[in-house]
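Comments concern the structure below.
As you look at this complex, bear in mind that one protein chain is not there, while each of the others sits in place.
Labels run A and B following the written order; every chain starts at residue 1.
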Amino acid sequence: MATQMSSAATVPVPTRPAVKTRRSVNARQVIRYGLLYAFLIALSIIFLFPFYSMVIGSMMPKDELFRLYPVLWPPDGPTLTAYRLLLKIDVTTTIQNLERFHILRYIFNSLLLATVAVLLQVFFNTLAGYVFAKRQFPFKNQLFAFILLTMLMPTAINFVPFYILIGRLGWMNTYLPFWIPGAASAFGIFMMRQFIVSTIPDELIDSATIDGASQIMIVTRIVMPIMAGGMVVLGILGFVSVYNEFVLSSLILKDNDIRTVQVALANFKGTSIRAPMYDLMFAGSVMATIPLLLIFFVFQRKIIQGIMSGAIKG
Amino acid sequence: MAAKAPPLPVSRSSVGAHRRPDARSVLREMWKHRTDYLFISPFYILFAVFGIYPLLFGIQLSLSRWQPGRDMTWVGLQNYQTLIFTDPELGRALLNTLAMLLWILPTGLGGALILAVMLNARRLAGRGFFRTIFFLPFVTSQVIVAIVFQQLLDKNYGWVNLLLGKIGLGPVPWLTETIPAQISITLLLHWMGIGTNVLIFLGALQSIDRELYEAAEIDGATSTQQFFNVTFPLIRPVMLFMVITATIGLINLYAPVKLLTNGGPEGTTLTLFMRMIDLMTSVRYGEGAGFGFIMGGIVLLITLLQMKFLSGWWTVEGNLKQ
Partner (left out) sequence: MKPVSRREFLKVAGLGAAATALAACAPSAAPAPNPAEPAAGEVKEAPAAVSSGELEGKLVFWGHQDHPIYSAGQAFMKKYPKVVFEQPEMAEWDKAVESALAAGSGLPDMVWHEATNVQRDARRGILLDVTDVVKKHEAELAPAKLSEALYQGKYWGMPGDITPNNLWWRPDLVEKAGVGPITEDIKYDEFLQMAKEVKAKTDASLFVMEETFDGQGTLMFAVPFYALGGNFTDETGEQVLLDNEIGMQAMEYAKQAWDTGAGLNAGWFSPPYWGAIKENKLAGTYSPPWMRGFFQTEVTTPEQGQGKWRNQLVPVYPGAVARTNVWGGATLVSFSTNPQPDLVKAFMEFTFCTMEGAQVTGDWGIIPPYIPWLKSEFKNAKQTLFEAGWDWTGEVVKAMNQMRNDFYRMPGYGIAYGALGKFVPAMLRGEKSIKDGMKEYGDYVRSENAKLLESLK
């Protein structure tokens, strides 16, 4: 980026824009944006379709979900029966254990689990990513290569010993296994390093250092504000994957009150010896997805704001 | 290449590349950088606690016969021998996985980058809306995604074949014959993964100074030229990150394939990871661990090759064509 900044400065800026081509440029622009919109809207429909299926599926009686040929719209109109069952609003059911099923509680658990995990992840990974991107110190390359190497091990090998470890630490039925071990991850450090390398000019760090800023001040006052976009990207990715994590959670979180929503919903999935309860599963999934979408929609603006309002120009 | 030494290749130390320092001065240098070590220490501490034990356990496991509740019986390299010479699935799973890697990696990352550039277009209204839509598959439960794709792609009762039938085509055995099934998996992975890839690329694109584009525009560069001369060079560090993590992810591919085809038809979409899980869950832990390390070796080999060919992508310096 350093070079980029200086190269930008060296480009001669003409005082007058090329006025005579303006109209044709605009016409081209209109066509270009028209095509762009057409393409994006077509693609959006494809991307929306499965989500639509889930939403409309959650509003169908099971009879309509179990059809030889799938239906796009319930013939008798949408119904909220599945939601009422899940929220236990004046419905009696014969489904075993459903009276112990508290979907809002589970969603809250998942949100709590993911929020703490993400705050830790974003902070520690940005810290380490900055150091690897901008600092010079002995054994830096070896230390970084080691981080990359740890990514190569297939996670499934870890599984059994990790579980044993969690048991010995007494962390069963707690959220600690989801907060602590993942607080600094190879993926996150690698990503933040690459983001910081291509975003923050060395000059900025150097001048701050000369001004006597401590490293922690540089990270919190300069790097983090500029990297807000990257941190949001990392945060969203981390949030969704922790929120939707299933295998580990299903083994560690067994108590009814602390289960996450994905673990709870898995019971409707059916197994080789039980038919799935698609209606409840779809409705539960819609409810579980709403907080994720809200979070994404709120934070995705940040991704673009980042640098333009940041410290570089200032 | 610019003033700063690229952090890799691994063999080269950034300290005293020009002169050999004595131990004392290295220590002094390290003490001077104690805050840097402090900042990166969480990873190593956590790895020491949660990573090394599983790693050593895994190595020991791969050299033993073991099952929960029993002692390990040392068998030397027998598990590796069994896997390499007699495992009926290793070869096929490797081929399947590499084939998927070969076509999914470039198309997935390329497609995501193009989409990200489109979504980054300056005057595009509703960017937030579109971004949210492309992100939808990522937040949707994978189980539900699999159900919907099965409904879409079912040979006899799926929407896609119903549509194709209307125009006199098909039916295409989307999930029940090898090539169509692999295409279906590719589509599913793109569909699921593009949201995150776009998100990361958007994060990278935001770092590019608008002035650079304005300057290039004034120089008369077309948008294609702008892409190759401004955008691409500047996001290469992030691209490198994407290539490496996507490679690792694809070699460890499991859940989507498990849910969509379960390795079928006739085992032709079986992935390496699926085979490893099969071994583990059928009480063949030693072989399963050995399989994992063979996979780790394959990933190492491929990523080393990638790093070798993409070594210029570690930093942005010198990438901009004037």
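Annotations for the structure displayed:
Methods note: a residue touches a chain if its C-beta (ideal position, glycine included) is under 8 Å from a C-beta of that chain, and two chains touch if they have at least 3 such contacts.
This is a predicted model, so every value here is computed, not measured.
Residue B:Pro265 is the one among B:Gly111, B:Gly126, B:Gly170 or B:Pro265 that touches the chain missing from this view.
Touching the missing chain, out of A:Val116, A:Met172 or A:Met224, is residue A:Met172. From the options A:Leu36, A:Ile164 or A:Leu293, the residue with contact to the unseen chain in the full assembly is A:Ile164.
Touch with the chain that is not drawn comes from one residue among A:Pro70, A:Gly188, A:Pro201 or A:Gly284, which is A:Pro70.
One chain of the complex is left out; on chain B, the residues touching it are 65, 67-70, 82, 86, 88, 147, 150-151, 154-157, 173, 175-176, 264-267, 281-287.
For chain A, the residues in touch with the chain missing from this view are 62-63, 65-70, 94-97, 159-160, 163-164, 166-167, 172, 247, 250-251, 254-256, 263-264, 266-271, 273-276, 278.
Quick note on the criterion: only the chains that are shown with their structure count from here on.
In whole angstrom, the spacing between the mean C-alpha positions of chain A and chain B is 16.
Interface of chain B with chain A (complex): residues 2, 4, 7-8, 10, 12-15, 26, 29-30, 33, 35-37, 39-40, 42-44, 46-47, 49-51, 53-55, 57-58, 61, 68, 115, 118-121, 123-124, 127-128, 130-145, 147-149, 151-152, 157-159, 162, 191, 196, 199-200, 202-204, 206-212, 215-216, 218-219, 234-238, 240-241, 244-245, 248, 252, 273, 276-277, 280, 285, 288-289, 292-293, 295-296, 299-300, 303, 314-320, 322. On the side of chain A, the complex with chain B involves touching residues 1-5, 7-8, 11, 13-14, 17, 29, 33, 36, 39-40, 43-44, 46-51, 53-54, 68-70, 124, 127-128, 130-132, 135-145, 147-162, 164-165, 180-181, 183-187, 189-191, 194-195, 197-199, 202, 214-216, 219, 229-230, 232-233, 236-237, 240, 244, 262, 265-266, 269, 278, 281-282, 285, 288-289, 292-293, 296-297, 300-301, 303-308.
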